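After the structure tokens below, expect a handful of questions from me.
The complex appears here minus one protein chain, its other protein chains still in place.
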Amino acid sequence: MNKLLKIFTILVFAFLYLPILLLILASFNSGASLAAFSGATFYNYAELFADDDLIGLMLNSILISVLAAALATVLGTAAALGIFRMRKPVRKLILNATNIPITNPDIVTGISLSLLFAFVGRLLRIESVLGFTTLLLAHVTFNLPYVILSVMPKLRQLNPSLNEAALDLGYTPIQAFFKAILPEIMPGILTGAMTAFTMSLDDFVISYFVYGPEFSTLPIEIYNYTKKPVPPKIYALFTLTFFALLLIMIAMNLLQIRDEKRRNRAFDKVSTR
Amino acid sequence: MKKIALVLLSVLMLAGIFTACGTGDYTATINVYNWGVYISDGSDGYIDVNKAFTEATGIKVNYTTFDSNETLYTKLKSGGVSYDVIVPSDYMIGALAAEGLLLELDYSNIPNYQYVDESFRGLSYDPEEKYTVPYTWGTVGLIYNTKYVTKPVDSWSLMWDEDYAGKILMFDNPRDAFAIAELLLGYDVNTTDETQLQACADKLAEQKELVQSYVMDQVFAQMENEEAWVAAYYAGDYLLMRESNEDLAFCFPKEGFNLFVDAFCIPTCSRNKALAEQYINFLTSPEISGENMSYLGYSTPLTAARQYLEEDVAASEIAYPSAETLSAGVTFDTLPTETSNFISEAFNKIKASGSGWSVWIFVVIGAVLVAAAVLLILRKKKRNKY
Partner (left out) sequence: MKSRVKLLAAPYLAWLLIFTIVPLCVVVYFAFTDADGHVTLANLGAMRDYLPTFADSLLLAAISAAICLLIGYPTAYAITRAPASRQRFLILLIMLPMCMSFLLRTLALVALLEDQGILNNILSAVGLGRVTLIRRPAAVVAGMVYNYLPYMIMPLHSVLVKLDGKLIEAAQDLGCSRLRVLLRVILPLSVPGIISGVTMVFVPAVSTFYISKKLGGTSTAMIGDIIESQFKTSYNLNAGAAMSLVLMIIVFICMGIMNRFTGDSEVDLL
């Protein structure tokens, strides 16, 4: 039974990683086809680094994701604090509305925003309203629920007397928030920020409806590439991103493990005393 | 640790804001919106036209692509974007001009217009020579793989041949798709008769199960790697495809074929008209046009450019067919709005129409749910009675 489960899991992972492996192999392929390997080369990587546009697009993507995640984190955390203090029916209503961008199909969100932006653009007579600003607004919009939904549970787990205790110790309400509450909900905020960032980085559907010719992101351009013959340098970019993300994730993982070990050791010391 | 993260975040945000501002107009940039795979971009050792333009003028080119006239039209109509140069085809130019979406060109800024052949001036889409400078012209024909298609090919009926079911690629735009049905059925490609158009729609619906997919520029990959064997597409792209797969052949169908012109225009949303004209002028110089078309395979409307063409392209019967072959070509006129809406909607329906059996599954599920609900209510009522 256990062995069977293990084999099954390995197969699932193989299924998830086979296409990725294929793309990595394709980045070293001297031919342009994904299906036929014609010889090993680093040419695609040279092509990639010579392509300023592609690197620019990647920077655009990172810029939008960082800004959108940061804005959504600040706005969302504040919102979660406020919503948490509201009466239940109001809170329920707002949380249901918050769920809309998550539950709504991306394509509908994208379309609704594009209609709004086009309308506002016409109203203000701005010819090229679509671009950086609209992308940022759209990304913040779909990031906000993720931040709120990961901060809320932390607030719920919070000891209600924590704030009072801090106030009793002579902290001002603002100090109390930063010294007592914020550290407690920090894991939730960080999870929200990370989710927001990754959601932004890989978003294609919503961006596709609100980007403009002057500012687009990597996923949109990749989509445009897939409509034409795909240049293999894209696979090289994919491979580099894959390993960069893998390294970052492993590093974060190791840091976490180290932190935990340190905490356990401290705990051991205390308990042996 | 947290403080560092905070500082890092604010630095990133600041950097973001600065780059966002920095991308402003410190150098002149024009937005060019052209067909995909429709300019020599420096691959295979050919000229990189946009780069050459930037080097010659210092103007940056922000180059984006579309895959059909209808995409271009939708983009312009939906608003929120600004383009300086667009390259629609004949029938779309007429539509855009009629809707007042094009700016009149200042031909004194485009001295190279003098090289444009007389036969490409004042055509029906722009009779008064106000809005356009032709970029290319070409034909639509059958592309097929001789390895798999061994019968003699001379008719559009190949696109309906059941022997090649699942290996046929059809145009993914209503105008080109309908034209093939119209030619096959012997109708005028500019017909506005709805019974004729409906007959074409039926013909296209009948073809659907044989079609592998409705494509535009994906045709390159599918034909080159032999995933598909038969396609209707532009002759210029055939010449480019043939570079990668020698088994591909091209045919002008006997029923006739579309003869088109794609031309530079400046839309009303442009903010850099003078720079746009400079760009158009640059691409209309015989030398650039010749080198560009050597890569593209499409035909140049400048006789003066032919001397810069590669020999095999210049001699190609497909890029520059004889007058006799060309006599079977038909051009697209701008259709009335109702007609183009009709074919666009009909084409969407053809592509959408599913098998229909799944509807029944939901009907059954719905019926079961309703029955269950009714039963529950009846039972409750009964219980209440006692």
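Each chain carries a letter (A and B) given by its place in the written order, and its residues are counted from 1.
Please note the rule applied: contacts are C-beta pairs under 8 Å (C-beta built on N, C-alpha and C of every residue); 3 or more make two chains touch, one makes a residue touch a chain.
What you are looking at is a predicted structure, and each value in this text was computed from that prediction instead of being measured.
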Seminar exercise, completed: The one of B:Lys77, B:Lys130 or B:Lys151 in touch with the missing chain is B:Lys77
Seminar exercise, completed: Given A:Ala46, A:Leu59 or A:Ile100, the correct residue touching the omitted chain is A:Ile100
For this session: For the chain that's not shown, point to the residue among B:Ala315, B:Val359 or B:Ala372 touching it.
Result: B:Val359
Seminar exercise, completed: Where subunit A meets the left-out chain, the residues are 5-6, 8-9, 12-13, 15-20, 22-23, 26, 33-36, 75-76, 78-79, 81-83, 85-86, 92, 94-109, 111-116, 119, 137-138, 140-141, 144, 146, 148-150, 152-153, 173, 191, 195, 198, 201-202, 204-205, 209, 218-219, 222-223, 226, 230, 234-235, 238, 241-242, 245-246, 249-250, 253, 256-257
For this session: Would you write out the residues of subunit B that touch the absent chain, in ascending order?
Result: 68, 70-71, 73-75, 77-78, 166, 173, 208-209, 211-214, 225-227, 341, 344-345, 348-349, 351-356, 358-359, 361-362
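One rule holds for everything that comes next: only the chains that are shown with their structure count from here on.
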For this session: Could you put a whole-Å number on the gap between the CA centroids of subunit A and subunit B?
Result: 34
Problem set entry | Footprint of subunit A on subunit B - complex, ascending | 2, 9, 12-13, 16-17, 19-20, 23, 29, 31, 33, 36-37, 62, 64-65, 67, 78-83, 216-218, 220-221, 224-225, 269, 271
Exercise. Mind pulling up the subunit A residues that touch subunit B in the complex?
Worked result: 33, 35-36, 59, 63, 66-67, 70, 114, 117-118, 121-122, 127-130, 132, 134, 186, 212-216, 224, 227-230
